[in-house]
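Report on the structure given below.
A single protein chain has been omitted; all remaining protein chains appear in their positions.
Entry: chain A
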Amino acid sequence: MKVRVLGSNLEAWTLAGALAFTGCRVSLEAAQLPEEGSDVSEPDLLQLLEQQRDAGRLQLDDSEEAGDLLLVACRHASLESLQMAVQGFVENVSANVGAQPLIALVQSMAIGTTDQLQQWLDEQGAGHIRVIFWPAFIQSGRALESVTRPERILLGCEDERAVQLMRRLLTPFNRSRDTLLVMSPKEAELSKLAINGMLATRVSYMNELAQLAADKGIDIERVRQGMGTDSRIGFQYLYPGCGFGGEAFLETLSQLSRELAHPNEAGLLSSVFAINEQQKDLLFQKFWRYFKADIRGRKVAIWGCAFKPNTSGIEGSPALTLIRALLAHEVEVHVYDPMALSSLRRQLGGLDKLVFAPSAEAAVAQADALMLVTEWKEFWNRDMDDIRLRMRTPLLLDGRNIHDPGHMAELGWVYSGIGRGVSI
């Protein structure tokens, strides 16, 4: 199958690589493969992309060669811009008599977009091209795996032939058990939004509970385990923390938020957002309270600025909120992150009093607080005794609850997590 991919984000590269791997001829509009250190660089993915390019199945060019499937992986703010984007494919494909060309939308968009694009094609006399909604459930950090070993494949499509085609195309990823779920495009669009909304809601709920736990001197970690053992709830997405981020996740959430918008009623999701914003600011507030607002001229170390481990993405990361708040109060900020520093430099580079530290140890030298923002594996078993000795004030604000409060206290830290440790 000849596949054309629009976009150069993580979804585009991952789908392009995975489909080329199964033998498709994939073309993608880009001059070169993603560079190491870029937002989409995940080691196994980069490796795969190189292999596929060398094998000739992945072509990087801007040719509008006729194709069988167009994957729209870039985001479009409006139907009009989406129409513009698929125009070239539509023109080239129309000569290809007898084929069943498909356009698959993989980003969540306003509910009804898939149908509207189909209707537009019908009106253009291009009704033989079928539009389907195939939401990508791609998680940064394990992008390739999310495509090749999917939990489920959602297809929003009411055309039997198109479904058959997609089913065939995705067979390599759908072998051990059939996870393909077919529904109407609108149902699939809402399903995609609803899943992310639910996840966000669980996290914000846990964060609200964590605040209560902190006020009452309860360890939220115990409570989390107590809740997770209930099979109706389960353990997933029950971690309180200093706020969730990620471009795709936040984008989907704001999409859902727009769909749910009741102008004069605060819905559940607006509280979910509000709690998340408060969480992103929480470590700053603890720092403020600990020093009784006397923070100007102090120094803070931040460990991790990626919105989650194994990614260089910083979109919506709590680190951004914290850095801005700290700098606004003339606090010197030293940030260390194993992967995302270059993204941070692109966004905040050149700011006075913001230092990009070469190592976790370098970041904490003479610091008045250590804020742990991303739970990179390399932070879990650091020699925290040694780290504490490098600090000016042994204040550890653990935004991901990766340390044991009792142990940290023994080591001499003033340890405050999210809903556990010292209540600050």
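We adopt the following convention: contacts are C-beta pairs under 8 Å (C-beta built on N, C-alpha and C of every residue); 3 or more make two chains touch, one makes a residue touch a chain; residues count from 1.
Throughout what follows, contacts and distances are computed from a predicted model.
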| item | value |
| --- | --- |
| Name under which UniProt lists the unshown chain, selected from "Glucose-6-phosphate isomerase", "Cell envelope biogenesis protein LolA", "Transketolase" or "Ribulose bisphosphate carboxylase large chain" | "Glucose-6-phosphate isomerase" |
| Sole contact to the chain not displayed, among A:H76, A:R130 or A:K286 | A:K286 |
| Sites on chain A contacted by the missing partner chain, in the whole complex | 278, 281, 284-289, 292-293, 325, 328-329 |
